[in-house]
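For this view, one protein chain was removed and the others were kept in their places.
The block that comes next holds subunit A.
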Amino acid sequence: MKTSDLILQTATKLILFLIVLFSVYIFFAGHYTPGGGFVGGLLTSGAILLLLLAFDMKTVQTILPFNYLYMVALGLLFAIGTGAGALLFNTPFLTHAFGDIHVPVLGELHLHTATLFDLGVYLVVVGVTMSIIQTIGGDE
């Protein structure tokens, strides 16, 4: 007998965005307040996990059609690329740069290359947790 998960699924649809928003907030706030790529990534995968619990694996795969192993590779590329970028400016590997930059639509922004590095961390963490859960969960 298949039980109806209506309450869970409806709640998920509401809560999912809250969690994702919180994880994005945590990710961006990492440089100033507690948080950062690692926790942000874990929270995002927590959101996807909730989705997996509420629906089945196939549905989630249709909603988020990612190959999470590629995401791991992409994250590592971000991290290494940020580090290697420093070499172009004749500075040691992983030297970060920051400053106030004028962006056409958004105006004056304080940007930091460490954020790109953190984005790498974020992608790797999401990719790793999701691919682990998916492979184990998808195993018969």
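Simple rule for what comes next: contacts are C-beta pairs under 8 Å (C-beta built on N, C-alpha and C of every residue); 3 or more make two chains touch, one makes a residue touch a chain; residues count from 1.
What we mean here is this: contacts and distances are computed from a predicted model.
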Per UniProt, the name of the complex member that is left out, chosen from "Tyrosinase", "Hydrogenase", "CRISPR-associated endoribonuclease Cas2" or "Na+/H+ antiporter subunit A" = "Na+/H+ antiporter subunit A"
Of A:V20, A:L50 or A:L94, which residue touches the hidden chain?
-> A:L94
Those residues of subunit A which, in the complete complex, touch the missing chain | 26, 30-39, 42-43, 46, 68-69, 72-73, 75-76, 79-80, 83, 93-94, 96, 98, 110, 112, 114, 117-118, 120-121, 124-125, 127-129, 131-132, 135-136, 139-140
